[in-house]
Each structure stands twice: as structure tokens, then as C-alpha cells.
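Heads up, this is only part of the complex; the chains shown haven't been moved.
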Amino acid sequence: ADKEISWIYCGDKIDPIHEKYIKEWEGKNPGWKVTPEVVGWEQCQDKATTLAAAGTPVGMAYVGSRTLKEFAQNDLIVPVPMTDDEKKSYYPNIVDTVTFDNNQWGVPVAFSTKALYWNKDIFKQAGLDPENPPKTWAEEIAAAKQIKEKTGIAGYGLPAKTFDNTMHQFMHWVYTNNGKVIDGDKIVMDSPEVLAALQAYKDITPYSVEGATAYEQNEIRAIFLDGKVGMIQAGSGAAARLKDTKINWGVAPLPLGPSAKGEGTLLITDSLAVFKGTGVEDKAIEFAKFITSPGPQGEYELQGGAGLTPLRPSPKVDEFVKADPSWKPFIDGITFGGPEPLFTDYKGFQNSMIEMVQSVVTGKAEPADALKKAAGEIEAFK
Amino acid sequence: MKQPHLLIHRYKWYEIIGIYAGILVFLTFVLAPFVEGFLVSLKPLSQLFSSPYRFIPENGSFEAYRTMWVSVPGFARYIFNSFFISTIVTAVVLVLVIPASYAFARFEFKGAGLLLGAFLAVNMFSGAVLLIPLFRLMRTLGLLNTYFAIMVPGVAFLIPSAIWLLRTYMMRIPRELDEAAFVDGASHFYTLRRVILPIAMPGIMVVAITTFIGSYAQQFIFALTFNSKTEFAPLPVGLFAYFGRQEVVWNELMAASFVGIAPAMIVIFFLQRYLVSGLTAGAVKQ
Amino acid sequence: MSVQRNAVIFAWILLLPAVLYVAVIVAYPLVDTFILSFTDASLKKTTNWVGWVNYSKIFNATFAEVIIRTFIWTFFSVSIKMIIGVFGATMLNSAVPGRALFRVLTMPPWIVPMAIGIFMWGWMYNGQFGMISGMLQRFGLVDAPVAFLAQGSTAFWATIITDVWIGVPLVTLYMLAAMQAIPQDLYEAAWTDGAGRFYRFRRITLPLIVPSMITMSMLSLIATFNSFDIIWILTRGGPSGETTTMIIDTYKTAIGSNKYGEGAARAVLICIFLSIFCVCYFRVTSRLTSGDKR
Amino acid sequence: MGQLLLNKVQKFYGDFEVLKGVQLEVRNGEFVVFVGPSGCGKSTLLRMIAGLDATSGGDIVIDGLRVNDLPPVKRGIAMVFQSYALYPHMSVFENIAFPLRVEKMEEQKLKAKVEHAARILHLDQRLQQKPGMLSGGQRQRVAIGRAIVREPKIFLFDEPLSNLDAALRADMRIELAKLHRQLKATMIYVTHDQIEAMTMADRIVVLNAGEIAQTGAPLELYHKPANIFVAAFIGNPKMNFLPVTCTGVSDAGIEIDYKGQKAVIPVTPRGGAIGKQLTLGVRPEHIQIGSGDIAFTVTPSVIERLGAQTVAYASLDGESENFCATLHGRAAVHPDQPLATGINVADCHLFDEVGIAFERHVELTSIDMNLLNPTAA
């Protein structure tokens, strides 16, 4: 009988491009079969974890790269070492997102970065230059204030719901101010850079969409699409949607904080992790590398609409950016971007971060205190 | 309007208004989310996220009720699965619960109270917490990725309340009926089958309905964890198919929800009489 | 005495399938959970016996807050459910045309898959696009959109309301049944003595449904205490943990952070709390209902 | 005051006419008993008087006021239900006090009233108990107590004794009769037990299928039943009926022929009876051993010896119904042994072919002076 590589595939259905390449790979590897199991995004990762924890791991799963450390430390996954050539083919910093203990633990399969979207009509209405988006936090806050005061419309969309992307959004601010949460094994979050980011959050809140803690980023995006907020930071997916609206919009690199060294963003990747104990680890690695190799991956990520940023530079990408300049800010940010911090108890860390953001946004705590408290808490989650 | 014969049921005009107002308030609370859900299902996706809030959807249409079948092709199968699973679960629960309730209602034996309490305690642990041990068990039993993976734990968590309900009902059946059968030489089992079972039918109906609905509602978490095969997935899991990577197809999701619960609603509509009276009666009117 | 002994044996034969089933499917995982609560089980392949560590870890200021919050949340949710349920049952119990239809119309929240019901509430609570905020703005009661899930205080109540909504149909149904079991002649006697509708409700209906209310509130209490999906889908226990109840905390610990040992300890704690409740309940009811028989 | 007038009172359930225009006047202070077989409409009529059931036609007038549309409390009535309708969750005190609490009576006065009622009904010791702890008779008294405290003009009772056992029923009968004299209130009492009716009523109303069959004092119904229905219904064991032929009419009465024996029954004849098939009625207690104006031999199949009385049941030739005789306690009768019996014409009742009685020549006042003035009792 055929040997099987089971693959937990997040989404509602298998992407046709992946389907095509699975066929191709199966054709090249007779006796092998890839059996994807489609699981909705909400439960995708939990399912892979549960299966592994219960001792029946799947061959391969689509997981957020942030969990790789936890999996690795608990001996659930096998390393997927990359050759230097392979590493070089990616944009900078991307390989870092899957690297831990000098080893790669997953193959990046999806990548996203963020940029600032602004509504030109609202800018105009508020007396701002619609063609000149804010370049720094100070400008951004000032613009938000002016919009709010002149038009009554919220100037900025700040998502702060108890949701994972609340931390992501904040990490964009940290990385646009050259901040860091963890350095090797040391928590370095209680730093002036991060404090400045948190202070900026506090400063912009009054001019943001009412009730920030009720919204996550997709909901904020919907408000922007509805023309009810001046600026948001969002992924490439927003651009695709904006094209269907009457809104006059622009997209620019994320504004920078006072300590910034250059354009930055949080680099979020999802990876294919190969689980230990299935007996097909080697073949699974082989397949993972195949399905993320420049050919298939390039086709997959440039379909647009899914909000993905290309993982590797290529002539095709350049062509693409030329055709649609709104892609540029997303790629420019990569150079100074940082990875999601890797923690053993990633959820614990994330909860503390969300808590910190929320306490500042709702005015329950001063930024400095909140930061100190969170920095203390996350020590336990390394 | 026909005047009731019992004058105590004759209302003054202001009482009628009061009652209908009360019912209106009550039903508003109960149905408001459905109204919202229904409106959502009528609006085109692009219009969903638009303010100011408009109660009546602009150029609303039933388009979602058509496209939902297209965007999630297996949807009919999910509804069928839900029905199928609930039916089997209900049948198994009844088979297990009827004799047990009879034992609790009729026999005095040591530890009856304790055992009854133990059944209640099952409800104190929510399924979510037991997920991992349950998963191991399902794997040991080799039930993963089958219909059984959803049915087996489902039955276990529905048994306690079913026993409580049916036991109360059976206790109201006059004991003389058992005794008469016993005197006539009927075995306990014969008595249960020929005497108690038919008389307890209204109570069994109630238990069947509540179990069916309970099973309908509970399938999600078990289905998700213990089953990976799309062909066995029930409605609640199917509904999650409308959550894309970036986008929830809200209007189709709501449309699908309404279509999905329609069969259960129809069942309830025809059985509500039995529901209320089955809970009330119990006593055998001779 | 053999007659009796045979009966007892038969009773056990009848019980055996259900008992065995529940024992294997539920009791086994329960015991597993109990044992787990004394280990450091996590994603790691090896687990160690740690004794009471998990339990001692639980007791800190934050968790005390969670416990208190859980109790308050449960208390309000159950009370409001009972109040609305009794109110609804009273309305549906009146002899007005259309009541059969109205009775059917109370059922949907019970039938609809829970997650869907919660999504619909999520829509209602949405500040920008939701019905409640929209209506309030339309009628000029507020001038800016209100995001009900944004503030701890409103989110707390929003989750309670949703929980109430899901629980109300069953409570209403039971209360309706309890009311219908009250003999009609009691009302006629009271009416003959001049008691008005409200007086009859207060002095006859209410006292006589108390036993049913107690039973229902206990069952409801167990369900509510363990109510998970509602809070999880609406707020994930936020903002700032202000809707985190014990079960949410347990889930976050066990499934979210993969600390199975600590999660199990929390689950055991929940069960202990509920058991204490139920014992008290049996005490109270047996006292309340004694001597009330006609 | 507690005077009640029923004027052509009708009740329909759908197309089914339960009460067919009942016409009745009840005097103040009277004790009226409605009797009749099950389903004849007694309860329905009572509930209409109480204001619990709607009236389909006719008027109900209490003390000159048409009350058809008034709620019960405004009619000045109190009702004692067959099931007692005690509130199981309230103590005896609270049960009795209920109507006063509704009125918001001041506590002091309320207490005095309840205690007074409890004393009358010998419930003083039970006031703090719940109804569940009381015996049937005590419950019944609580129900009456609840009616008493309101001091209604009219008491309505719906088979209040039917749930009690025989001994208790006898006791309660006496207590109710005493209570009636004590309170001097109008009482309307429904029962299907004719002994209750006979012993308690000033006046009995016999209902048959929604119509009044006869109204009168108990002994009037016993001695002068207006028709076969009443004759059969009143008296226990019930009257025996024999088919006879009318052979002549005179001032002394009607001459009849029973299987060849002729006798003149002292009743007032009505035109054209000669030759017709009539029905002769004779009560079991009027059959004597030996001979009489009409004599016949019966063979009892069942003998019931009650000590004080002996009841013999026999089948007569060609009759399907039992023929019954009540004899004294030591009567020498034995099953399956033929017995010579006789009846006197003075004890006989005679009914025409549609069941209407011929009036007997009996002076009722010679039996009970009260019949001259019923309300004086």
C-alpha cells in the first residue's frame, strides 16, 4: 500500500495550486501519498497540538512559526535544516522566524507584513495633505488628532481585542522603534524603545475608534473599508478589498518611532512543521521543501487577496511590484523587521502582552507600570 | 374571538394588552439575534460592514441562500450527518436510559442516591476539560475518524440529564401497575416492556427531544477533535467552513445556520405540545 | 427476602449498561484528569508526579479574582435566567390566542448551534455595524457607536446576557410545565376570595413553583458555571481578563498553554465547588419541600 | 341577605346544552341541595352561580342584583371545592386568613376572625400545621373555615364530603347542619349522594340531564316524588317498579291490576288512564313479610344482613332488575328459600306511561311539622 504523509491544512479548502503540486510530487514519488486534512483556521493549530500531545502526531502541519520553539523543546517536531543556499533565497530575517538553537524547525510557507493605509478623502476633509502620509509616530498621532477634532471621524484604528493580532499590531510599533522583547534568553522588554511604543499607544487612543478593546484587526479593517477611520495598519489583503470600494486611499510604510533605524515591521510567518514519531519524517521534510520551493510557493503567494507577502525576492516579484506599487511598502519593511519573539509558553507570553496593551488602552494603567508588570510576567514563559 | 368558558381566563382589555406586551418583550429578547442574523444573511458582503446601521437591508437578496450551497459544497452532507448522528445518539441514549431510569424510579437499593449524584457529577466536568483524556480513550477504542467518534462521547454526556428527567416522570406512574403485573407473573423485564414503556411514552418523547437537541448542539467540540474526515463532519463543523483565511462569509454563514436549524425547528413545531404536556403530566389519568 | 434480593439484582442489571457506559467514557477520563492534576503533564513526553504543586500554584490573587468573578457571573446569569424564564412562562401560560405559536418561538436559542447563536450576538454587540448600537444611535440615545465588548463592565454583562439567552428556552419550558401542574382549583378558590391576577401569581403560583425553580436553578448553575463557548467566542476572557471565568482560565491553561497538569487541577477545583453546591442544594430542597404535599 | 334567583339559566358547551333553562328561587337562609346523577350539570350550575363559568343564557340574580357579569368576589358568595383547593404551602391559619389578606384586613382583626372560625370548626390546635399533615375531615373544615371568614351571603359547596370515608362523612354531615343553623346563611350544596341530600337540605333540587326534575323538601321528595326519575333517585335501596295495568278510576284512587291481583291505589287520578300501562312503585322498606293489599312470593338470591336491617334481593319473573326488600334485622329470610311478602296500597306510588306520578293522598305535615315552614328549621 501507499505510504502516507498526513498534512493538517488550515483553511476551508485546499488551494488549487497546492492540489496541483501535490499531484506532481506524488507522481515523482511513487508509493507515497499526501493526505491533507482541511481544518478551519480557528481550530487548525489546536488540532495539530492535540494530536501530537495525545501521541498520534500528523506527518506535517501548518502552524504559526511562533509555536515552533515550544514544539521543539517538547520534542514533538524534528528540525528541518536549511542549506545556506536555501537560507539565502529568502528575504532577510525570514529564516530567523523559524530558527532556534541554531537549527531550523519549520519551512516558511506564508508570510505577512504590514503597512499604513490612509484615507485620502478624510485627510482632505481634516485639512491634511492627502498625498503626504505621516512618516513618524508624532506625525501619525497629530494627524489622528486633527482628523478626530476636525471631522469627528476616528483618526486611527487601533485593534486591542483579546486576540492574537493585538500583540502583533503592537509588535509593529515595537519594531518600528528598534525595540526588542527578548534577546537570546534575556527579556529586554522593559526598555525605553518599547516604553515609547506603549506611550504612543496611549497617546493615539483618544483619537482612535471608540472601544478599541472590542475589535481585532479584521474588524478594524472593515471600519476602514467603510470609510469610518482615517488610518490603519494592515496587510496586503486590505489593498485587494479597497479596490472594490469608492474610497480614495494610499498605502505607505509604517511610521517610525524616535529610535528607529529604518523602516520596520513584524515579520509573521507560518511554517510547515514536521512532527516526530510518524516514521515518514524524512519524506515529509522532502515534501515540505518541495511545496515551498520557489516555483510552487511563488505561484501560491502572488495570487493576491490572501494578504500574503512574498517570501523570496525574484524577478517575478519585482514585476509584480512594478505593476502594482501598493506592494512596495510591504516588501520594504522586511529589512528592518523582526520576528515574532519565540517563547516556550507562547500563549502565556501573548496573554501578558495583550493584557498590557489593553490596560494602557483602557486607561487602567500607566504605560511604565504596565510594561514593568508584563516584563516581569513573561519571564516565566521563556 | 371565542370567549373561554372559564371566566377566570377572561381578560380585561388592559390585561390582554399587558400580556401581549409581555410576550412581545420576551420574544423580542429571544428572537432579536435571529432578526439580526437574518438581516445579515440578506445583505451582500460588501454592505455588511457599513455604517450607519440600517435595519432594512438595502438591495438585500436571498442570494446567500443560493451561494451557500456552492461555496461549501458538502453542506447538505453536514446537515444529514448532524441529523444522522443526533438520531443514533438519541436512540442509544434511550436504550440506555429507559432501563436505568426505571431502576432508579422503582427499586430501592443501597447506593441509589449516590449513583444518581454521580450521574449528575458527570455534568460538572465540561467536555472541554476532558478533551485530551477522552482523545486517548477514543484512540484506544479505535474510534477516531468515524461517526462513532462523535456519537460515543456525545451519548455519555447526555445520559445524566436524560436519566434525571425520565426518572421523575416514571416515579409518577402508579406503582400498582407494576405490582399488578408482578402478581400476574410478569417478569420485571416483561413489565418494563409491556406496561411501563407504553405508559411512559410522553415522558420518553420529552427525553428524546431534549436529547436530540442536546446532541445537535454538542457535536461541535467532539467532531472537531475526534474526527478528521469531512464526510463525517456535522453541521456545526460544517458551518466553520464559511470562515476563510482572511474573511468570514457572514451572509452565507447566517443563511446556512438558518437552513441548518430549519429541520430541528420543524420537529419542535410539531412536538411542542408533547414537550410541555409531557413535562407536566406524568400521572396516568385513568 | 429472596423476592427483594432478586429485585435488587434486577435493578443493577437495568442500570449496568448506562453505568458501564458512563464509567468507561466519562469516569475514566475523569480519573485521568484527577491523576493528571498531581503531575506536571504538558506537551513534554515525560510527566512527573509533583504532588500538590499545581493546587498551590492556583491560589494567588489573580485566581482569587477569577473565582469571585465566576461566582458573580454565575449568580447573575442564573438569577436572570430564572427571572426571565418565570416571566416568560407566566406570559405563555396565559390563555390568550396564539400561545402555541409563541411557545414554539421561544425554542430557537436552544436549537441553534451554540456558536451560531453567539456569533449573532457578536454582531448585535458590534459598535460600528451592530443592531443595538445602531438602534441606540438611531433613536439618539447615544451619539457615538458603543462597542459593548470593549469595556470590562459592559463586556461582563454582554456575556451574561448571551448566556441567559441561550439558557432561557429550557428554563421557560420547565417553569411552564411546573405552572401547568398547579391545580386549577387553587386559582379558582383564590379568585373567588377576590385575589387579583397579580396577587394569585405572588401567593400561589410563585410559592408552588419554588421546588421546580430550585431544581432548575441547580441544573442551570452547573451548566452556567461551566459555560465556555460564549465567553470564548465573544471576548476570549478579555478585555484585560475581565470576563475570565474559571472554565476560561482552565481552558487557557490546559489547551492554550498546554499545561495539562495545572489545567486538570483547575478542573478538579471546579468539580469540588459544584459538588459543594449540589450537596447544599439537596439539603435546602429536602427541607423546603417537606410537608408541602397536598 | 342571601337570596338567589336563577332565571332560565342556560349553559352550552359547543352545541351541547348542559343546562336547559333552569328556573329556581332560593330564599335567604335556606339550605338547598342539588342532587342528580353524575354528569347532569350540578357542578356546572354551581360554578355559574359562583361566577367561575360563563353563563350562556338567562340571569343569575343575587339579592335583586343581576350578577352574570360580576366576578365571584363581588357576588358575595364563598365556595368550598370538592378537592378543598387548600394552598399546600400555607399553614392552616394562612389558608383560612387568605380571603382576609386579599382584603388587606388589619392584622389584629384578621387574627381574631380566623381564630373565631377555627374555634367553630375545632381547628384551634391545628392552625400552625400545613394541609398535608391533616386528615380528610380536617382539611374539609379548613376549606369551610376559609369560606366562613368572608361572611358571604351564600355558601356554595361542591360535593365537599365525597372524598371522606363513611364514618367521617356522617360526622361532617351533622357538623355542617349545625353550622348552618349557627350561621343562618344561605347554603347551596351539590352532591350525588342522596343520603346527604335527605339529611341536610331544607329543600332538594333534583337535576336530571340539565333540567330540574323536582324541587321540594326531602320528605316531600321521598313521599311524593313527581316522577319515576326522582322516585328512583331518592331512597336507598332504590324503589322497586312493577308494570301494572289501570283497570278503573274512582274517588278513592286508581284501580290497578298486577298479574291478576287488583288493588286501588289512593292517588288522584288524571283523565284517560283506564287501560293504560302504568308503573307501580314501592319502596323496599314498605315490603313486609307475610301479606298485604297486594301479595306475592319472591325467592331472594342475596341476603344482606346489616344487623339492624336485613336486605333481601330477588329476581321477579320476567323482570331484569333486582327486586329489593328491606326487612328488620332478625327477619327469617334465607337465600333461595321462597318468601311470602305483601305491600299496602297506602305505601304505593303510581306513575303514568311517561313516568309522571299521580299525586298520592298523603298528608306530609303529619310527618314533619317543619314542612309547613321550612325555613324555621
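Letters A, B, C and D mark the chains in the order given here, with residues in each chain numbered from 1 onward.
Just so we're on the same page, a contact is a pair of C-beta atoms (placed from the backbone, for glycine too) under 8 Å apart; a residue touches a chain by one contact, two chains touch by 3 or more.
Everything quoted here is computed from the prediction, not taken from an experiment.
A.B. asks: For the full complex in this file, how many of each chain are there?
C.D. replies: A x1, B x1, C x1, D x2
Methods note: only the chains that are shown with their structure count from here on.
A.B. asks: By the contact definition above, name the pair with the higher C-beta contact count: A-B or B-D.
C.D. replies: Pair with the higher count of C-beta contacts: A-B.
A.B. asks: Compute the distance, rounded to whole Å, between the mean C-alpha positions of subunit A and subunit B.
C.D. replies: 40
A.B. asks: How many Å are there between the centre of subunit C and the centre of subunit D, using C-alpha atoms for each centre?
C.D. replies: Spacing between the chain centres: roughly 57 Å.
A.B. asks: I need the residues of subunit A touching at least two other chains; which ones are they?
C.D. replies: Residues 50, 53, 222-223, 226, 228 of subunit A each touch two or more of the other chains.
A.B. asks: For subunit C, jot down the residues that touch at least 2 other chains.
C.D. replies: Those would be 128-129, 145, 188, 191, 255, 260.
A.B. asks: Each pair of chains that touch: what are they?
C.D. replies: Touch list across chains, by label: A-B, A-C, B-C, B-D, C-D.
A.B. asks: Could you list, by residue number, the parts of subunit C that touch subunit D in their complex?
C.D. replies: Against subunit D, subunit C makes touches at 183, 185-186, 188-195, 199, 203-204, 207-208, 210, 291-294.
A.B. asks: Touching residues of subunit A toward subunit C in the complex: what are they?
C.D. replies: Going by the criterion above, the answer is residues 46, 49-50, 52-53, 70-71, 74-76, 160-163, 209-215, 219, 222-223, 226, 228, 345, 347-348, 351, 354-355, 358-359, 362, 364.
A.B. asks: Taking the touch rule as given, give the residues of subunit C at its contact with subunit B in the complex, in rising order.
C.D. replies: 7-8, 10-12, 14-15, 17-19, 21-22, 24-26, 28-30, 32-33, 36, 84, 87-88, 90-92, 94-97, 100, 102-117, 119-121, 123-124, 128-131, 133-135, 137-138, 145, 165, 168-170, 173-174, 176-177, 180-181, 184, 187-188, 191, 197, 219, 222-223, 225-226, 228, 247, 250-251, 254-255, 260, 263-264, 267, 270-271, 274-275, 278
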